[in-house]
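With one protein chain removed, the remaining protein chains of the complex are shown where they sit.
Chains here go by letter, A, B and C, matching the order in which they are written, and residues are numbered from 1 within each.
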Amino acid sequence: MSYDKDGAAEILPPQAMSGPLKFQITMASDPRLLAVVRSTISELAAVWGLGDEGCRGVTRAVDEALSNIIRHAYKNRSDGEIELSCRTDADCLEFTFVDRGEPADRSRICAQPLDDTSLCGRGTHLIRQIMDQVYYERVGEVNRLRLKKYLPGAKRKA
Amino acid sequence: MSYDKDGAAEILPPQAMSGPLKFQITMASDPRLLAVVRSTISELAAVWGLGDEGCRGVTRAVDEALSNIIRHAYKNRSDGEIELSCRTDADCLEFTFVDRGEPADRSRICAQPLDDTSLCGRGTHLIRQIMDQVYYERVGEVNRLRLKKYLPGAKRKA
Amino acid sequence: MKTAIRERSGSTIVDVTGDIDMGTSPSFRKTLLESLKNTPRLVVNLREVLYVDSSGIASLVEVLKEARKAEKRLVLIGLNAPVHEVLQLTRLTRIFEIRETEEAALES
Partner (left out) sequence: MKTAIRERSGSTIVDVTGDIDMGTSPSFRKTLLESLKNTPRLVVNLREVLYVDSSGIASLVEVLKEARKAEKRLVLIGLNAPVHEVLQLTRLTRIFEIRETEEAALES
């Protein structure tokens, strides 16, 4: 599935950046590590030059994506492995998640309408509201989820 | 080289922890990422149950070790790769750094007396004051640095 | 995340500290549901909370449903910018009773 969204106004240009920066995390699928990753991503987004709201946005998207992997792909097992790669280009930020858990049921993603009082189903909506592209694929035994956020003023390529 | 130190009083028992947590970072040898790693390690140490001073201590040790790798092993090149693995046991915290840069000149580590006004040479001292064991080895083409901190009350094994 | 429970003017106030995420929302949910049983008005003070994820939002929605069923009130106070943001993103700002301060929550 692939998704494109207009408006990335809350994200500022990456003044602090001059070239791509490699940063990758390999972690256990343990909810105790979510706070660690939030703190990492929030600081990484600041290094990339995002403003406060932009940092909060990408941090939330990454957190919700990791929670989904722990909950759905690994069925709450805490000994699975998740690889999170962070990459930046002149025009976008990209987060890639790889796990070896259950494949996702695509029909259930963003299947709940927002605006109601259901007790689940908001995580995937939040991710799509914040990020410009959400791309999921199953490759052999692994799930790969890619979240992309264009920087303001950057040309959008599909 | 290996080093043992008495007194780990500033570190509290890991109340929050119940088992080992895998957490590994693979990063470019770029000083802009130091702030990101500090924020990660400080949060990870909190998850491990360390108090404020303990968190600041291990964060400082990791930061100084990374700075040394960037400065000395990679000679300030920012496109080198550093792998940082964080591990915890019932009795200790361990950080392992792997890089593919120049080997370290062991005779220069902690070679400067403290307490003077020299313009360098404090990083390795700080690491050894904070951590209980500092172990460096060259394995083939890579440098491996291991920093270990015992938790209070834990039995110390060499 | 930690919670502390107080009584004031016939209401129960739960002061929450720390992030509410997938790891901590089960205990957040449990504390709120239990506190709701013994009070006509549950005030949740989120001033020391800087992050609420979708599972925390789901917990709040569940407590709200329980409150409505029992004809009780749930009031949220002390919302920081990031917490307000997630309620807006999930279009729930109008479903919850939100007040600035504890006084405002107890007055109305």
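Operating definition for what follows: contacts are C-beta pairs under 8 Å (C-beta built on N, C-alpha and C of every residue); 3 or more make two chains touch, one makes a residue touch a chain.
The shown structure was predicted, so the numbers you read here are calculated from the model rather than taken from an experiment.
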Task: Tell me the shown chains the invisible chain touches, ordered by label.
output: B
Field: chain B residues touching the omitted chain (full complex)
entry: 31-32, 34-35, 38, 53, 56, 60, 63-64, 67, 70-71, 114-115, 117-120, 122-123, 125-126, 129-130
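In this text, only the chains that are shown with their structure count from here on.
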Task: Would you mind pulling out the distance in Å between where the CA atoms of chain A average out and where those of chain B do?
output: 29
- prompt: Using CA atom averages as chain centres, what separation in Å is found between chain B and chain C?
  reply: 40
